[in-house]
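Could you have a look at this structure, given as structure tokens, before my questions?
Here the complex is missing one protein chain, while the rest keep their positions.
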Amino acid sequence: MKQLSRRQIAWRAAQDIRDGAYVNLGIGLPTLVSDFIPKGREVVLHSENGILGMGPAPEKGEEDPDLINAGKGLTTLLPGGAFFHHNDAFLMIRGGHLDLALLGAYEVSEEGDLANWTVEDPNTPPGVGGAMDLAVGAREIRVILEHNTKEGAPRIRKRCHYPLTAAGVVKRIYTNLAVIDVTRDGLITREMVPGLDFAGLQERTEARLTLANDWRVLEAPAA
Amino acid sequence: MKQLSRRQIAWRAAQDIRDGAYVNLGIGLPTLVSDFIPKGREVVLHSENGILGMGPAPEKGEEDPDLINAGKGLTTLLPGGAFFHHNDAFLMIRGGHLDLALLGAYEVSEEGDLANWTVEDPNTPPGVGGAMDLAVGAREIRVILEHNTKEGAPRIRKRCHYPLTAAGVVKRIYTNLAVIDVTRDGLITREMVPGLDFAGLQERTEARLTLANDWRVLEAPAA
Amino acid sequence: MIDKRVKDVAAAVAGIKDGATLLFAGFGAVGEPVELIQALIDSGVRNLTVACNNSGTGEVGLAKLIKERRVRKIICSFPRTSDSHCFEEAYAEGAIELELVPQGTLSERMRAAGAGIGGFYTRTSAGTKLARGKETRVIDGKEYVLESPLKADAALIKALKADRWGNLVYRKSARNFNPVMAMAADLVIAQVKELVPLGSLDPETIVTPSIFVDRIVEVGR
Partner (left out) sequence: MIDKRVKDVAAAVAGIKDGATLLFAGFGAVGEPVELIQALIDSGVRNLTVACNNSGTGEVGLAKLIKERRVRKIICSFPRTSDSHCFEEAYAEGAIELELVPQGTLSERMRAAGAGIGGFYTRTSAGTKLARGKETRVIDGKEYVLESPLKADAALIKALKADRWGNLVYRKSARNFNPVMAMAADLVIAQVKELVPLGSLDPETIVTPSIFVDRIVEVGR
């Protein structure tokens, strides 16, 4: 079985972003997606802290401490970019102005419920950030996650066991093993990595999956 | 009896505006107030259409069609002024950021109720503009009006006969005859024009007035 | 590539349908997208609901659209201006419905639509005729009125400059309702005096970021 690396999952998610889209990339794994947007597509990246038109990480010597992304890493601004305040940044999010938010997740349910803000560890304070705003606000929510936990537990579940970020919002799931759509007819597997059969994928997934008739092999260039 | 002219009422109202105040002047008579702000006081005038720091009407040849006040007359901007959008202009109003709004009125009641948006003439469509926002939003509402209608009817009434703009908001009333405060103890007359006695003022007023012990003569320079 | 420029005003208003709800920017004639409204008139569209602060001036723009009886209903704060005879005639004839909304509430209802706010409580109009039939609530001892978002099918706006992404800057008090209307409609169409190259607008001073804008047309004034 040829699982995707984290960067390869990001590559796969990037292929689906259309030219001209306004997109928010969640912190963590989704942030990597910006490295793989296909050449020739102009995509405008939004950041909760008041940026549209984020560029790549700065070259050495070009770092500006006043220019950071939502994950608080240094970033840059493309020509056409703009700065605005936090309230307008969330107006854009909540008001349905973003075409797409690509978020990380702890779990997704077969109904498209998203759990990505707390694992309820009594030893660490919870943090929600902009997750709940993005989850209800962007026109489309896609999620990037490892198919299973380090211990092998499924992350795509009948019902989320962690507290929800929002109910019924996820439309597509990218994992290291598959691309899965959340539809009214349940979870439809669109792509699987080579060497994995559908029974094997189902075994690693708590929610019931369906295999699309036109399913394809999920392969990504080395990344 | 030495009644004040419209410009003299405006002069009187202007004397009470403190240095540093942020003020909205309603359209019509209140707009004249800006001509009489005492020298040495820096007052920042706000306009509903997105201006802080309005200056006087433009000199000939300096008119800019893109720079108008709430009454849609040409205006100017002082150094320190700023432009913003309508929504922020009303955020300032409704959020209690203005120190004072000086408004025109058809009627004021002894409770400080304000009626200044419609006389319910079936032949003309009503218009409210920003009157209701100003009436509830500014930290203090003062009103400028002719003491009586052309027909001699009182405008300071027990209860407003015209539809209300807001209830219980007016704190001070400037008329061609008097300066009257709206207090929890009722309407207190602070100033009267020369040649008018209190009985004469009460006769021209529907609501019951009290005369302040320290009442003064209301005189204004020729204006 | 993102390129929101269209070749003329007719292309800019293409697709607006009979019965649509529209936002027209401007305060009086200042900031009013007259050329776009003229294109709308030329398109033949009718039975419109228009939200605009005023009701048109003279016989151009919104006034002309009303004169031609293409506006079923107007949502505004102040229909009477120095030269609003087109509206007044239609109103006297009963040919146009008027929803009178306080100016701040009008603007806030648009912002709510743009910001994903389902409703908000304002003290404006509490206890007045304009609050009749509306739900109220006492908050901290004061009465508030519940107001709903005002969302539109399209907004016609006017700006000074735009780039091909649709970033906009305005001029002086011609900014007025333009930025908030740009937030509140499914289709946002901006007429601008001047198109400028991408990257030539200072990112610190862009007033309407490109995400709000769908089409741009240069009209030279």
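Letters A, B and C mark the chains in the order given here, with residues in each chain numbered from 1 onward.
The working rule: contacts are C-beta pairs under 8 Å (C-beta built on N, C-alpha and C of every residue); 3 or more make two chains touch, one makes a residue touch a chain.
Computed from a predicted structure; not experimentally measured.
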{"item": "Contacts of the hidden chain among displayed chains", "value": "A, B, C"}
{"item": "Sole contact to the chain not displayed, among A:Ile93, A:Val108 or A:Val179", "value": "A:Ile93"}
{"item": "Chain not shown: contacting residue from A:Ile17, A:Leu164 or A:Leu209", "value": "A:Leu164"}
{"item": "For chain C, the residues touching the chain missing from this view", "value": "108, 112, 115-123, 137, 139-140, 142, 144, 169-172, 202, 204-205"}
{"item": "Interface residues of chain B (partner: the chain not displayed)", "value": "19-20, 22, 40, 42, 44, 46, 52-53, 77, 79-84, 88, 90-98, 136-137"}
{"item": "Residues of chain A in contact with the chain not shown", "value": "47-51, 64-68, 72, 77, 83-87, 89-90, 93-94, 118, 123-133, 136-137, 163-167"}
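The working rule: only the chains that are shown with their structure count from here on.
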{"item": "Separation of chain A from chain B, taking each centre as the mean of its C-alpha atoms, in whole Å", "value": "56"}
{"item": "Computed distance of Cα centres, chain C from chain A, in Å", "value": "35"}
{"item": "Multi-partner residues of chain C (at least 2 other chains)", "value": "111"}
